[in-house]
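We show some of the complex, not the whole, and keep each chain where it was.
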Amino acid sequence: MRSTSVSDRDATRQAHSQGVGARPGTLIIPDDALPPKLFLFSYDANGFDECECSSYDELMQRFRGQPERRHWIDVRGYGDVELMRRFMQDFGLHPLQMEDVLGDYQRAKVELNDDGQLFLVSRMTEFTSQLEIDDDQLSLFTGSNYVLSFQDDYEDCLDTVRQRIRSGYSQIKQRPPLYLAYALTDVVLDHYYPTMAAIGDYIEELENVILRGRPNKRLLARILQIKKDIVRFRRLVYPEREKIAELLRMPDEVVSEEMKVFFRDCYDHAIQALDLTESYRESVSSLIDLYMSDQSNRMNEVMKVLTIISSIFIPLSFVVGLYGMNFQRENPQGGINPLNMPELYHPLGYPVLLGVLLVIVTGQLVYFYKKGWLTN
Amino acid sequence: MRSTSVSDRDATRQAHSQGVGARPGTLIIPDDALPPKLFLFSYDANGFDECECSSYDELMQRFRGQPERRHWIDVRGYGDVELMRRFMQDFGLHPLQMEDVLGDYQRAKVELNDDGQLFLVSRMTEFTSQLEIDDDQLSLFTGSNYVLSFQDDYEDCLDTVRQRIRSGYSQIKQRPPLYLAYALTDVVLDHYYPTMAAIGDYIEELENVILRGRPNKRLLARILQIKKDIVRFRRLVYPEREKIAELLRMPDEVVSEEMKVFFRDCYDHAIQALDLTESYRESVSSLIDLYMSDQSNRMNEVMKVLTIISSIFIPLSFVVGLYGMNFQRENPQGGINPLNMPELYHPLGYPVLLGVLLVIVTGQLVYFYKKGWLTN
Amino acid sequence: MRSTSVSDRDATRQAHSQGVGARPGTLIIPDDALPPKLFLFSYDANGFDECECSSYDELMQRFRGQPERRHWIDVRGYGDVELMRRFMQDFGLHPLQMEDVLGDYQRAKVELNDDGQLFLVSRMTEFTSQLEIDDDQLSLFTGSNYVLSFQDDYEDCLDTVRQRIRSGYSQIKQRPPLYLAYALTDVVLDHYYPTMAAIGDYIEELENVILRGRPNKRLLARILQIKKDIVRFRRLVYPEREKIAELLRMPDEVVSEEMKVFFRDCYDHAIQALDLTESYRESVSSLIDLYMSDQSNRMNEVMKVLTIISSIFIPLSFVVGLYGMNFQRENPQGGINPLNMPELYHPLGYPVLLGVLLVIVTGQLVYFYKKGWLTN
Amino acid sequence: MRSTSVSDRDATRQAHSQGVGARPGTLIIPDDALPPKLFLFSYDANGFDECECSSYDELMQRFRGQPERRHWIDVRGYGDVELMRRFMQDFGLHPLQMEDVLGDYQRAKVELNDDGQLFLVSRMTEFTSQLEIDDDQLSLFTGSNYVLSFQDDYEDCLDTVRQRIRSGYSQIKQRPPLYLAYALTDVVLDHYYPTMAAIGDYIEELENVILRGRPNKRLLARILQIKKDIVRFRRLVYPEREKIAELLRMPDEVVSEEMKVFFRDCYDHAIQALDLTESYRESVSSLIDLYMSDQSNRMNEVMKVLTIISSIFIPLSFVVGLYGMNFQRENPQGGINPLNMPELYHPLGYPVLLGVLLVIVTGQLVYFYKKGWLTN
């Protein structure tokens, strides 16, 4: 278990590296940022163009050359502060919003700018083999004829949207840019389900380890790690729900009634996801109870073995110790002490004693059996 | 115990199978969907017709042929995507709502469409012999002269409503379609009580096992399963309450004052059900405390047996060991060591020793009795 | 302990017996319902009449014959469905409200009917000798010149109100029927205090059992039963508070400013009662902690006895066992083995050994005393 | 520990003694009520008079004789129902409010009467040597030129306010009666801090007992008592905050903007006090964890002693028992059994055995040392 999960610490460190006390809106590129790749989808109801632009100038030339079409400008990687400044300038992005983009640890949110531009942040999740939730930020700006998206990785979960644009008939091509922003948000939400399914599978596995196998020493640490993941996942999804609720409350001029129908569906999915995290939380808390009780059961079992063995043999040892005493039949003065352990001289002394021992053992076994200590 | 209950996992898998990232409103029919059966009730204040239609065309012909009557179109089974598309088209259902219908894991909700059509989702519950809550979705669309219902099973809990329509005099036949929707919702809510009664009975059974019998190894797992069921049941009922509250807040043109009186009664029932889940939750949490304390009591009992046996016999063993020592009365030089264990040569050595042992045992038994260790 | 308290189960069963899926507003009389008794108080500022009417007709004749007076129609027992129907008809009671009256498990609530009639439900409580809260429903309808009350028992907690009417000068006789409804509600609330006092006394008794006496085996079950009672009591009082708050929010035409002063006092009492339930809840949760810790202390005590006895006598047994060995001074070849246990032949061997044993015991006792194990 | 604290039970009993079901507004004087003392401060910006009036008539004569001055009528002790009735009549106090005054267990609250009179209830606290919070009620009525205060004790925490009036220049003398009411409320709030400081000191003391000394048997009971005090204190402060918030929301005609600045400061103090109760609650819950863990540690220590002693001496006892066996070198037929315990006849048998025992003991001690069982 890592008590403070990688991403929590990342967030804290990011904040550090962003220069505590730096001027608000300072653009700080992390050292390990990838060199940006610029992708452009230009489309309208009749078709689409797609390219990976080799330079910002090429991108802007294509974008500005087709003002009647809609565009998805898809920026992946942040490693060029000058490029980021040009985006800020040309698209009128607020420095604080650009800071949020590059900071890469912003909760999901929506901001409505003066010119009707929306700034949308989503968090894309993945459940890693180290049992942690890896999350990346997807930042969207929507304008009258474009969606401008930023993320720090080349790989993402948005390919199904790209395929839908490429396919013959697509809602995306029929509708305004906000629909594309919706489609991207929806796909991010859809990807919460595989993450949750992975968590669910892992919980079931842990439970089987407790119920059937032998919980090894690190098991509780793993349970607690999953618990932390769930709590963290919940904290990712909750602002997503709030973001969508805020979109639904926006005036119709910004988000049309028609678009709200779609966002309402997203809202249902977000609530569903929150419900599932509650389920999982409950499951994990039950796992902890089960683990604690199992620990206690094991102790019980150890104690039972000790008690059974001791209770049987300690009395027997006393009895044989008794007849190991050296009381003398003859006293030093030559007299006879007939009361000193006459049993030892009886012809059947030993066999009778063995019989007595057997009776004692049998009695105890019956007692323990009746208490249910001999069965599990 | 299944940490993640069947239905939670179903929901997650459904979302998967619905194609993560698929176009919103995509109709995906689960592989195991039943072939649809189409039932039609056509009624007015004077009478009713009832049929199982062999085809969609027959259904629509009957429906359209009697515009002055009210109709309940009762669709069971989803296994025909083409049929679903025709319903969408002919009744003007939104693709996202149809997706909700087929997805079969939608929380209870109500949506008011532009044309005054209501879309209502309820969840019908059953407590299975595997100690799980099986829930199925009932989706309703109400129009000016029809209720259109969808569910994935042929069997359901709605037969009492069907009987009421068939009976001579029925409120349903006197009133608008929304009353039928209300009656169906009410019957679903009424069926929460048998589910809760089954849970309550099971809790009592578990408690008796702890208090009277012997908790076997899987008992905690079963308690935790019931706890999860209750939590899950609560999550089913809670949106039901919210749905009804939303109906009560709707304008009188959509839900008349008269109908609100009925829905207010539903609202009381939903709150009552939520109250009971709280009671049960408390009961289960008490059961866990009781189980843990019982575990601890058992350990205590084991330790007492060990302590009593050991405390009695270990000192006795010492005493008899003492007189098993071989200190010699005569030393090798032929002298006499009169201080070396003269007790062994006394004529009453052995009887006196036995008396001493008896006194020790009695003393200890009295001590343990006073401590209450000998009684339970 | 009963995991699901009698009343929770009652409620569930009532719902059952009311016919799951029955037509809303169906009047179902429980099998064990008492035959109704009809009492009538007719009063005005100058005086009052009181009678137990032998029939509904007599009641209505008296009621209708004095339209200028105010009346309390006090119905006890439900065992006559026809009578109930007549009340419904003559007083214009809604079938769903009558269903609530007979169902006898409705939470406290207030409903304002179209004609200004108020429908008020209270729950009267009692703490039984079986440690359970017995609660009964008091249903009130207020009209312009009457209060119509229903309850299922002949005995109730309302006699002080009846006495006040009978007494010479009474506010009730001066004021509108709503004041009588208030007085009845207030008396029900006042009776929550004896219930709470009984619970408080019982908690104190349980605590004394833990701290002074010996917790017997069922003690935790009793603690948990009280905990459940408190939780349940809270659930009875909470809607009472909400009901009164709703009365306070009603327009002045329905509940006059003057009456609101009185209901505000009820509101204070309801909050006070809720505060006390929180106190008791805290107390019970402390009792559970105390019980668990006591269990652990007892285990500790058992272990200490075992450890002290074993630690003293096991080493002693080793020492005496040592001198019980049979190493021979003379070897078979007739030679002498002077190193084989010369202690045994020393004239002071035995006394010295006894001294050594004494030293060991004393040392251990001192050690245990310093650890505080010999004192409690 | 008292599970139900003195004051909770007092409240319950008061309610009892006030006559369950009595007419609302009945004035019931507790049997042990003190005979009232009547104090009067009459002041204006230029000076003040102060007297302890010997009778109600003297008080009213002074009060009515100086209508242009402001007055603090300070009533201590309730033991004269007739006097209370006269106050009610002459100052227009509502019977229900007078009932609240005498009941002495009312939560903090404010009520605005029709004539602009405010009725304010505060609770004055003290932490007693029995570890309980003693609280008394301070009831204030403010009129255009007076504050009328009631309390049941002669001693209180308000002397600093009296001194401020007596001092040369005082805000109180400059300002309207509500300022005096504020000053009294503020002083009650200020006295919450010594109570909290006492609780804090006691918590620290308990903690030292656990960490450094030996927790005696009643320690947990004392911790739980403090926990209950904190919970109770929180319940006293919380309504105080609500009361002040309500004052801040009142229209400016009742509570002027200028006065609101002062009440806002009170509000800060109330929140601060609530924050501290949360801190203390956390501390106590940590104390309980610490106590439980300490209990477990003590058990561990006991078990370690038992295990070390047993593990060392039980094997040794076996070895010496082995050489205490009586296998005979010579059989009855006179033959020799050379395999029967030849060790016993070896010249170095005994010394070698002692060496072996030493090796066993040393090995075990090393093992236990490495496990860290020999150190603490």
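Brief remarks on what is shown
Labels for the chains are A, B, C and D, by order of writing; each one numbers its residues from 1.
FYI, a contact is a pair of C-beta atoms (placed from the backbone, for glycine too) under 8 Å apart; a residue touches a chain by one contact, two chains touch by 3 or more.
Please read all numbers here as calculations on a predicted model, not as lab measurements.
Because every chain is the same sequence, the assembly can be counted simply: 4 are drawn, and the full complex in the file has 5 copies.
What we mean here is this: only the chains that are shown with their structure count from here on.
Connectivity note: excluding chain C, the chains that remain group by touching as A, B | D. When the CA atoms of chain A are superposed on those of chain B, the rotation angle is 70 degrees to the nearest 5. Counting every residue number used by either copy at the chain C-chain D contact, under half are found in both chains. A straight line joining the Cα centres of chain A and chain C is 41 Å long.
Note: centroid distance chain C to chain D, computed from Cα atoms, is 25 Å.
Residue positions 324 of chain A each touch two or more of the other chains. The touch graph of these protein chains is an open line.
The part of chain C that touches chain D in the complex is made up of residues 157, 159-161, 164, 170-171, 183, 186-187, 190-191, 193-194, 196-197, 200, 203-204, 206-207, 211, 261-262, 264-265, 268-269, 271-272, 275-276, 278-280, 282-284, 286-287, 289-290, 293, 296-297, 299-300, 303-304, 306-307, 310-311, 314-315, 317-318, 321-322, 324-328, 331-332, 335, 337, 339-341, 372-373, 376. Touching chain B in their complex are the following residues of chain C: 1-5, 8-9, 11-13, 15-16, 20-24, 94, 96, 99-100, 105-107, 109, 111, 214, 217-218, 220-221, 224, 227-228, 231-232, 235, 288, 291-292, 295-296, 298-299, 302-303, 305-306, 309-310, 313-314, 316-317, 320-321, 323-326, 329, 336, 341, 343-351, 353.
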